[in-house]
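A single protein chain has been omitted from the complex, and every remaining protein chain is retained in its original position.
As written, the chain order gives the labels A and B, with residue 1 at the start of each chain.
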């Protein structure tokens, strides 16, 4: 049995297979309409997220399965102090696979360590949201016909935008990917992404502040929202905000074959007038999200059927129990009895929390 | 493809057809139990409404279909600032038909303008709630066996009661309908309903304040709730409230064949002791609500199948973009980028907002 906690858990080969399955589902939906008959997905959403929850729900239903769950912590036993792990262990008795969304980093992993059924991470705090990245990848694959040889612009809040970090990681495994990182200085891509992913994989990149000046070079433009709260200086926000809004006007300079992606929901960072442009791929992206989740559910249920035993999520032999995670958003900070666990990273003397992956030197 | 935003969108012939389909479903439920197999209804309830949501849900399930959705704004992406139109456009990718409930007038229309699947308005603010009116009509049809030649009493809050306005409009298209409008002066039927619907269609009517004195004449008694908040003077409320409560005693003066309707939920405006009287039709009315929704879902899915293109919801050529809607409850007041759109009414120099239908002179 395997779970999906992070996009890194999937090999390039596995990503290809998932995309291929998704394309086959799109072509031959009838073939799949009873694949999950009699099976149940538990959608455990400890914080609201319409899009992701409805996408998983629709995915399971189109496979002929049923869905149970909740869509907010107040409707759940966690209000009574139950741990995420306990909730998932109980739900293991009611369903065949779990999609979990939780505000704490590492919540999905803490569930996967005790669950008797596969766990899909549907977003754990600031940590990871692998099925969004899967939707991004399938969209690139279907819109461009390839994963290699692409110039990808990432625009907006690159500092806090979890989705652009994951996408950067995922694309780092393909060939000839050029990155154009477009953001205000306050919100530039964090150093650990630049050093540990971009530079390490020798990806050509440039950091720029103008969307307008750089849009002409792009094959993919991945838009994200800039939140006012991210700025220390509100005047700075007012001065900058419009330069990161995609308008029909700015789009005039772009390639004919550009594709615009956005994880949605959008607020105003893409003008609604852009929606009718064939290059706007963000609504198709949500459709792709449904299909790739169908492929993922099928894959994980298939693995669980062949081998019901939990595959290890990290190397048990290398775990250190003497270090404490200091990340206040980490699930390990919540329960009294929660064991802190650290494993070595590739850097000498560095360890990371198995839940939230925050690293410390020792 | 067609949506249902307002009861006026349906012709008398279409209303008859819907009632006939509903009656056929009641007689031959087996015939319909797989009609929507593999289809999904999205019940997008931006504000709570158990009755309406469960009615739509049960309707879709009895057609063999599935239901996805949410039951409150806090569980939805709108909390993150997403527009109703965007939410519905995304959900178009997950479902085959949408039932939407929203606190803003015109929300359903704003969704229908961009959605790729049919939209059913399940209540948009103070504007319209056409499936309630459909339930009312089917109840009249099944209980009385006819739509013509009826004396209909409407009792309670006729000023703010959206359902009585819609029902008045719907009945104005039948023959020999007499109206008895029973309410305190503070809550009498608005002038625009009296002038634009009742008088315009030459419907005989009278406005009275006593339920007790007028109940004997009625074929239909449509009860609504009087809310304390509607009164400027609390003493006035205390003095009046009991006269608009239907009791076993008041019912003694009524016809044997009277039928009592109520959109529910009731608080205390009909004594629970009335429930066992065969003339009490309000619980059967909720059952009819389910059946007419089944008929409606079938009809709209059928139209969408035959013609996937959106039929225009108003005359695009006559739209003026230079007027601004001043209704604070209108959906056009919410989003920055929302285009204000006005179309001419039948009155010279008058235009109405396409969303909330509030008219202005120009």
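FYI, a contact is a pair of C-beta atoms (placed from the backbone, for glycine too) under 8 Å apart; a residue touches a chain by one contact, two chains touch by 3 or more.
Because the structure is a prediction, the values reported are computed rather than measured.
Visitor: Which candidate, B:57, B:83 or B:224, sits in contact with the chain we can't see?
Guide: B:57
Visitor: Which residue among B:49, B:87, B:139 or B:358 touches the omitted chain?
Guide: Of all options in B:49, B:87, B:139 or B:358, contact with the hidden chain holds for B:49.
Visitor: Mind listing the chain B residues that contact the chain we can't see here?
Guide: Given the touch definition above, chain B has residues 33, 48-51, 53-55, 57-58, 61, 67, 71-72, 264-268, 271-272, 275, 283, 286-287, 290 touching the missing chain.
Visitor: May I ask you to list the residues on chain A that touch the chain which is not drawn?
Guide: 38, 40, 42, 66, 68-70, 74-83, 85-87, 89-91, 93-95, 114, 336-337
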